[in-house]
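Up next, chain A:
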Amino acid sequence: MTNHWIDFKNSDVILIMGSNPASNHPISFKWIQEAIDKKGAKLVCVDPRFTQSAAKAHLYAPLRSGTDIAVLGGMIKYILDNKLYFEEYVKEYTNSAFLVNPAFKMPGDNKGVFSGLVNAKYDKSTWTFQKDAAGIIKQDKTLRDPMCVFQLLKKHYSRYTPELVSRISGTPKDKLVEVYKTYASTGKPDKAGNILYAMGWTQHTVGVQNIRTMSMIQLLLGNVGIAGGGVQALRGESNVQGSTDQALLFHIIPGYLPTPASSLPTLKAYNEKNTPATKQPDSLNWWKNRPKYMASYIRAVYGTNVSLEEGYNLMPKVDTGANYSWLVLFDQMYKEKFTGFFAWGMNPACSGAHSNKVRKGLTKLDWMVNVNLFDNETGSFWRGPGMDPTKIKTEVFMLPCAASVEKEGSITNSGRWMQWRYKAVNPPGVALPDGDIMSELYYKIKELYEKKGGPLKDAFLKMTWDYGVKGFDGKIKHLDPHAIAKEINGVFQEDKKVENPSKKGEFKEFKKGDPVPSFAWLQDDGSTSSGNWIYCASYADKGNLSARRGTKDASGIGLYSDWSWSWPVNRRIIYNGASVDPSGKPWNPGTPVIRWNGTKWVGDVPDGAGNPGSGRLPFIMKPDGVGSIFGPGLADGPFPEHYEPLECPVEKNLMSPQKNNPAIRRFDKAGVGSDIDVYSGVASCDPRFPFVCSTYRVSEHWQTGVLTRWCPWLAEMQPGMFVEMSLELAKEKNIKNGEKVIVKSARGEVEATAIVTPRFKPFNIDGNAIHQVGIPWHFGWITTKDRVYKPGDKKAEVFTFGDSANLLTPTIGDANTMIPETKAFMVNVVKKGRG
Partner candidate 1 sequence: MRKGLIQATDAFERIVHWSLAISCLILCITGLGMMFQSFNFIGTIMGGLKSLKYVHNFTGLFFMATLYFTIRMWWKEAGVFSMPEDMEWMMCAGGYLWHVDKVPEVGKYNPGQKAFFLVVAGCGVMMAITGLIMWFPLSFPTELVRWMFVLHALGFVTIFAFFFVHLYLGTIGSPGSLDAMLSGWVTRAWLKKQHPKWLKEMEHEGKLVVYGEEKTSTGGHGH
Partner candidate 2 sequence: MAQKTKLIDVSKCTGCRGCQLACKQWNQQPAAQTENYGTYQNPPDLQSNTWTLIRFQEIADKDSVKWLFRKDGCMHCTDAACVKVCPSGALHYTEYGTVAINNERCIGCKECVSACPFDIPRYDRVTDKIYKCDLCLTRIQAALEPACVKACPTGALKFGDRADMLKLAYKRAAELGGNANVYGDKFVDGTHVLYVLQEKPSTYEKLPANPSVPLSIIAWKDLLKPLSLLAAGGVIAGSFLHYIIHGPKLPDEDQNHKGGE
């Protein structure tokens, strides 16, 4: 999130699209409600189904799953046509005036794709800006030049007429325009529009572009950086923000630094490649500091055992261009490229798209370690449905671990707040905190390396492992979370006198071991360490700031800056430099995020504000210092374009001749996926699977339900797999409410209880009635009543019904992130016992 949960109360219009916070983020409605009650805010919900959030919205508009870009593209057109954008903001704080390479072509003139597409991959050489001799980007501040971003944007989205959008999305035109009108009303300086999205946007082959489209709208309306504005990713798990910050994903190491790659053999090469440069005069280009953060990270891992260069050399490297994301990992597992696997706090047998493929992949392992609170469908995959244990070689180990309340540490919520949590109770039995399990592993692997050697031996052995009190055997038994938090913050590795980064000429002396006050003090010479630069300042000289519980709100806009700690540098609203005009006055004096009191900024920690009138460009994380309406960084285009989901119910894309996102990785192509990766309805509609299906969550269960299905109170409220469908579809398929049905896709089937409801309605797609159904993904066979129980097997107190929704979902991901497209795929629904 750019902002934070409490800040929702400052919004004038809140758009819920691609999320269902009423069900999945219940506490968010405290603040949404406050906006409605105290500010008279309007709540708008756009969703394929009428959700609990829709039930609370002032305005609801349905759309066919996978057509968000069409709908939002139409909004961009509406905003531009009606001149509802925030002109000064757009001119000063975005790249709208930048002139683009004349060779750049857009889908409208280029058969539905951008210029540069070669073999399902874009050559981005035309996605560039025109520069003058000094290397400064050419601009037309009048926004009239036909090659300026603004005019290109206008041209690109001129195709997204309400009529065409309505034919694609099935949203009635009047609803569409009402949504546009309501949301575009926040283009005024004193109005704030907010977008709450979640997996409803990410889990598409155009997931990133969904979010891009909205980010562009937010820039056009001047909604980024202000209170009640921004772009809010409602995280699907309480600590997903934290785990992403700490390198959950393969392509980054902690702090969003790129993972070292084989093509970058030296630290110098790494820094050259990954450190952006700019000639824009007023751009701070914060990422120019990347070498400092990389150097500090290497120090955090290896201490002073090795030189920085050596440390970089030791670090494992990814093959350049190789993809190690979830779908690919399990594809490789299925193809027997793995021998062992740690399923650590994960349940891929239920959470992975195309779970049948995942489950089969697990049978091809030699060993698997399941670290979890409970046994799950992954740990017991070998005795799941359709498995013959006598034919499976995989040796499975179960390591019970501690639940969140059974250990100390921090989580980072969607609002980027790092919040310290204490241990409430001891873990049961032999269960250990994850860190302690990891520590045991560390010592064992170390021993094996020392005895037997092996690849990456030094990468491992040279690591520091100094996270607690050592026992007589020289080993740390219990990892101290504070020691880890301190390492993440970073410390000086030597005595050093450093110039104050914000006061030229003022120096400060640090002793070896002193915590680094904030990332501005980090050095590229190896004199500082920081496990994650964005967390630097969380555990510095004032101690563990994430444990703070101050409830004072000096800001008056709900920043609560003394409650826990927010990265970066306790900034609650990022890009807040854009909340003031170039002279430093808040656009909206009613809810100022930062204010210049004559000598300094007050309010939030300023972000890219400089001194008033200094001309500082506010988007300091962008090399050019401005918000990217034209975004050449993505794999599938600098402007979002509507493409159909890979599996879709229409013959062709009404927007262009290009049906699907051209830059996605198809697993059904020769040499890519596997024999069981099949899709339906790609080239043309597949009558076997005529209905669009989405997977989603309910309030009562968490993720695959590993935790919640064992909780009788929760299982009682949502006891099993269901499929929601319209009255019309139920009539057509002769299905009654509450009946058992089979939902089938090209990859598998699940049994479910039909919920026949007026909350689902068939879509009118270009004159055809298209049905959509929906299923929750929390269930799995291990807590069902009818599975085989052996003596000693734990039985759920309240059984749940049905297996995983992901048995149906396809192995296909977003062009940038490879998040699977589980929000739009094709299925059939039949009454149980009717073939």
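Going forward, a contact is a pair of C-beta atoms (placed from the backbone, for glycine too) under 8 Å apart; a residue touches a chain by one contact, two chains touch by 3 or more; residues count from 1.
Selection criteria: all candidates are chains of the complex that A comes from, given by their letters.
What you see is a predicted model; the values in this text were computed from it and never measured.
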Revision key, fill the gap. Of all the listed options 1 or 2, chain A is touched in this complex by number 2
Exercise for review: Provide the residue numbers of chain A that touch candidate 2 in the complex, in ascending order.
Suggested key: 22-23, 26-27, 29-30, 33, 37, 50, 52-56, 698-700, 712-722, 737-739, 753-759, 797-799, 801
